[in-house]
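Starting off with a structure, shown below.
The complex is shown incomplete by one protein chain, all other protein chains being positioned as in the whole.
Right after this comes subunit A.
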Amino acid sequence: MEFKLEAHRIVSISLGKIYNSRGQRGGIKLHKNLLVSLVLRSARQVYLSDPCPGLYLAGSPAPPQPGEPAAGGGGPAGCQALGASPLKKPRRHLEEQPAGAAAEEEEEMETGNVANLISIFGSSFSGLLRKSPGGGREEAEGEESGPEAAEPGQICCDKAVLRDMNPWSTAIVAF
């Protein structure tokens, strides 16, 4: 549980950094944001793998055993993909800005604070549940739509389960 709290805290700090980096003078610093996204990925993996009630994923009858590897053992293959897929969206958005030649133009969202980011995750996540393969990438909501949406078959979370989770868990799973 301790690891989960620590991971949770690191995720929130990291999201804040990514968000704040947009307003920085001189443009987004690619190196720093890459490092932050790596931390975010590590923290997310720990968060997802730490056995804790409330994070049951569809098809998993019991919480994963503590001794199991961090890739989210015990869940269906889809969950493993979720844990293993690299953190794509925030990084992609950030890099397109300095490159200036974004092939996929993604609309920027004006968000007031991190809480808004969470609601964005939440609403993007519902896009996942609509099971439209191209829906995630082309969504006008832009930056935070889950990369998994583009890959059909990766959806692994039951809508009913999601309703029980607090917004933060939803956000992190959406990642």
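The rule is short, and it goes like this: contacts are C-beta pairs under 8 Å (C-beta built on N, C-alpha and C of every residue); 3 or more make two chains touch, one makes a residue touch a chain; residues count from 1.
The criterion applied here is as follows: contacts and distances are computed from a predicted model.
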The chain that is not shown, which UniProt protein name from "Sodium/hydrogen exchanger", "Large ribosomal subunit protein uL4m", "Serine/threonine-protein phosphatase 2A 55 kDa regulatory subunit B" or "Auxin signaling f-box 2-like protein" does it carry?
"Serine/threonine-protein phosphatase 2A 55 kDa regulatory subunit B"
Which residues does subunit A use to touch the chain missing from this display?
6-7, 10, 13, 17, 25-27, 29-32, 34-35, 38-39, 42-43, 46, 86, 88, 91-92, 95-100, 147
